[in-house]
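A single protein chain has been removed from this complex, and every other one stays in its place.
For reference, chains read A and B in written order, and residue numbers begin at 1 within each chain.
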Amino acid sequence: MRPRIRVVGVGHPDRGDDAAGLDVLDRIRARAPADMDIVRAASDGPALLAQIESLLHVVIVDCARGGGAPGAILRLDTASLAALPPAHRHSHGNALAEALALGEALGCLPARLTILAVVGERFGIGDAMSPAVRAALPSLASRALEEATCTNTG
Amino acid sequence: MALEARTIKVDYLARVEGEGALYVRFRDGTLEDVRLTIFEPPRFFEALLRGRKPGEAPDITARICGICPVAYQMSAVHAMETAAGVTLGGAIRDLRRLIYCGEWIESHVLHIYMLHAPDFLGLPDAVQLARTHGDIVRRGLRLKKAGNALIECIGGRAIHPVNVRVGGFYRAPSREALRAMLPELEWAREAALETVRFVATLPMPTIEQDYEFVALRHATEYPFNEGRIVSSKGLDIAPHQWPDVFEEFQVRHSTALHARVKDRGNYLTGPLARYSLNFDRLPAHIQQAARDAGLGPVCRNPFQSIIVRAIEVLFACDEALRIIAAYEEPEPSFLPVDLRDAIGHAATEAPRGLLYQRYRIGDDGLIAEARIVPPTSQNQASIEQDLWTVAAGGQGMADADLRARCEQSIRNHDPCISCATHFLDLRVERA
Partner (left out) sequence: MHEHRLMRDLMQRIESVARAEGGGRVIRVHVWLGALSHFTPDHFAEHFTDASAGTIAGSAETVCEVSRDVRHPDAQGVRLVSVELE
């Protein structure tokens, strides 16, 4: 059976702040209700789309490059995503951007989609997570859980 | 004279480059230089592996590439087993071929549908292809999903398989779990055949390159994990002889290493090489499908690699069906492998080509040295050679057209960076 709510963590464990989305999954796993499942995002757009297509409610946890001070948490929903200029939605080699664009073109995006992203500053391979992002992880986890359990559609 | 600070206004935009960069220089209308730079993550992982337990290698190497983790795992476990003098047969060996089938399917289909086909159709990316040819893209997505499902069933997870271990598998999948995949794989085989027919209709530039093809060759099978390393210029060696015959070298314009056959030069691994050196190892009906798609037994046109990949997807579906039909759970699912003061090498066939790994295990039973040579670095020099051919004919082209043609040529060999849809930072200098 397909889950009702899915939380998807996007990131790479060896690229500094990019690990934030994966770290959050471990933090919320124990607190997740029964109808919520928690998965690590696939590495390519099509496989990531397969993880979210046609679900009712998806919360994606990611790390953003820029868009605020390091450690700040950004929230995007379906409406605010559509408002971004195409160049930023389809950034190079970004599995999430590709999954969303493909899903939109094929009409199979989740009914409700929220992206929470912490602003990172270190993405080099082998980098340690920055203090700002590390400090933001507990609130990122709480926000993700709140988004996923919130039933109003706003 | 007292010096005063002077402020020079510059206003120059530096952009963040992608994972690859290409520099092309023309002088007086003649192509003078081509340099391709590709970022190579394995160097970082070689350092990370030192001092770790041999059993950790499959997990650590799987992190190198999100598209082909199985290939890194397969070369790692086979290298460790070779070091210990252990050879595995029976169902464990079959499961390894089977999980590799899953990876060839998902990786090749990703490349064919999401990256390469849009090039041939003159579309900027797969999103545009989805708008104009929705059914074709849906078929690709479902086919890719079948490959991912196979990896997940055997590997425990599709993204970063955790079930692969030195000596076998932590847990073997049940016969029922694998047989449950048969209907979707039957569909996949049909879809793969349709894919072959689809790519055969694409407009195909005709160039022929004089590559030295390098691939594994097995006594009876189309190769995944086993065989001798052979080439179209007569090489025929065991995998542990790789360092005797090939060498890696630093090139002036890149931090990446290139590879060559000692005293000879560039070579090419990957689908074209595998196919051309192992055509006779394909089942007769797949050979026929290749002929129907316009391929001969040897293919030297890099653009036709899209057809060869489709043929390999067809083969992988066919092979997966065959293995599952005969599968009985191995008991036990792994053999103990004890390692101390030993050296092991292995080469396996990643979707993108030969993936060589070598490990030295110290007296303390920990990894003392690791060497990982991915197909992309072995192919870099041949990709540059293709670019010389393509760019030489593109002197009169506008930069945007030249970029598109160069990107397509690079994507012919599916280097790791092509994970990024349009990655290329192209600089053209005309003097």
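Rule of thumb we're sticking to: contacts are C-beta pairs under 8 Å (C-beta built on N, C-alpha and C of every residue); 3 or more make two chains touch, one makes a residue touch a chain.
Nothing here was measured: the structure is a model prediction, and the numbers come from that model.
In the entire assembly, the chain absent from the figure touches the shown chains A, B. When you scan B:7, B:30 or B:220 for touch with the missing chain, the hit is B:7. The omitted chain makes contact with just one of the residues A:44, A:62, A:121 or A:147: A:121. Checked against the full complex, the candidates A:46, A:70 or A:110 give a single residue touching the omitted chain, namely A:70. The omitted chain makes contact with subunit B at the following residues, 3, 5-17, 19, 21, 39. Touch with the hidden chain on the side of subunit A covers residues 65-70, 84-85, 88, 91, 121-125.
We take it that only the chains that are shown with their structure count from here on.
Put simply, subunit B touches subunit A in their complex at residues 18-19, 41, 44, 48, 63, 65-67, 106, 110, 113-114, 125-127, 130-131, 134, 137-138, 140-141, 144-145, 148, 157-160, 419-423.
By the touch criterion stated above, subunit A contacts subunit B in their complex at residues 12-14, 40-47, 49-50, 90, 92-93, 98, 101-102, 104-106, 125-126.
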